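Removed: one protein chain of the complex. Kept in place: all other protein chains.
Residue numbering begins at 1 within each chain, and the chains themselves are lettered A, B and C in the order written.
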Amino acid sequence: MSILIKVQSEDFDQGDLHKSLSDNKRDGAIVTFTGLVREFSAGDNVIALELEHYPGMTQQLLLKIAEQAKVRWSLGKIVIVHRVGYLPLGEQIVFVGVSSQHRLAAFEGAQFIMDYLKNQATFWKKEHFEHSSKWVEFKQSDKHALDKWKS
Amino acid sequence: MSILIKVQSEDFDQGDLHKSLSDNKRDGAIVTFTGLVREFSAGDNVIALELEHYPGMTQQLLLKIAEQAKVRWSLGKIVIVHRVGYLPLGEQIVFVGVSSQHRLAAFEGAQFIMDYLKNQATFWKKEHFEHSSKWVEFKQSDKHALDKWKS
Amino acid sequence: MTGSEINSTGKVTLLFFGQLKERLNCDSLVYTLTEPATIEAIKLDLASQQPNWQPWLCERELLAALNQTMVGNDTVVNSGDELALFPPVTGG
Partner (left out) sequence: MTGSEINSTGKVTLLFFGQLKERLNCDSLVYTLTEPATIEAIKLDLASQQPNWQPWLCERELLAALNQTMVGNDTVVNSGDELALFPPVTGG
């Protein structure tokens, strides 16, 4: 089976990505996660996010995370797409999709990848408001999300 | 926000369903599960599944499950599509998609819906092989999957 | 009104699904109640009328829904009710 990792400024198509995940004869379960730009900052209204990354290192880290998930849950296909650049409200930021023979493995595998991506992948996010901007701070809750995978 | 429940023989489009989930201003996280027809029966090769259901009751049960998930995880949109009829190898069977403000809520909400759908929704599945067919038996592992939601 | 007509004639609609439907070779039937009876009693009565149904109707795993709500075998069925019998569900 295969792992596909992409870091790109272009948008991605849900139908295409799903097709590449289901294009295998073994796996009956597919789970996907998609993150979107939202007005999630308390108080001010976010109008866009700006994403930068460490070219080269990011792809290596994502591949390592995907490989760990693949082994731990016997996943089939794994697709990770993360966008960078200026992303206005409503835009897609990240896609993680996995295929598996079993429902639980697909859910856990996809969640594991997102949890580690949030903690380890070398992306930095800046929120743009109408008249200002602010770098997003790392959330402790994202760190705690790793606890459940450490048994 | 909204809940959409469909039981149909027609196939469904991942792009369209995803669009209906992301068409809201609040939720930055979307998780989807898709089930596909696979050759998963030990020994013989499955060539198709045949799905029947209890019209009316099925939709009510799915709506009840979706409402429980919506309240428990403060989900935004929920889409459930389940196909019935004769579905050859590779066909899509079921789609569950949820939107949420938080990643964990989206993962857990979607998983909860699938676990209860498997245990409660009035569908029955028959496996077709080249020269025979066999009704699928209920799996105890599906019953055990509910344990983690009972705290 | 149709509802009260059905009521006055003491009829219950029975539905069968999945493997049970195939084994009984029957989708649905109309059963006439002389007085309210439990699901268990209706199953035994049907089995006595159709002895070849007996092994399937008495399967321990069989589930029952009364008016599209899951119920136990000791639930009382009334005129006009819709009673469905089926094996454990296997969708998804």
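What we mean here is this: a contact is a pair of C-beta atoms (placed from the backbone, for glycine too) under 8 Å apart; a residue touches a chain by one contact, two chains touch by 3 or more.
Every value quoted in this text rests on a predicted model; they were computed, and no experiment measured them.
Across the complete structure, the visible chains that the omitted chain touches are A. One chain of the complex is left out; on subunit A, the residues touching it are 35, 51-54, 56-57, 60, 82, 93-94, 114, 117-125, 135-139.
Here, only the chains that are shown with their structure count from here on.
Per-chain Cα centroids separate subunit A from subunit C by 50 Å. Each chain gets one centre point, the mean of its Cα atoms, and the points for subunit A and subunit B are 23 Å apart.
Each of residues 92 in subunit C touches at least two other chains. For subunit B, the set of residues that touch two or more other chains comprises 35, 114, 118.
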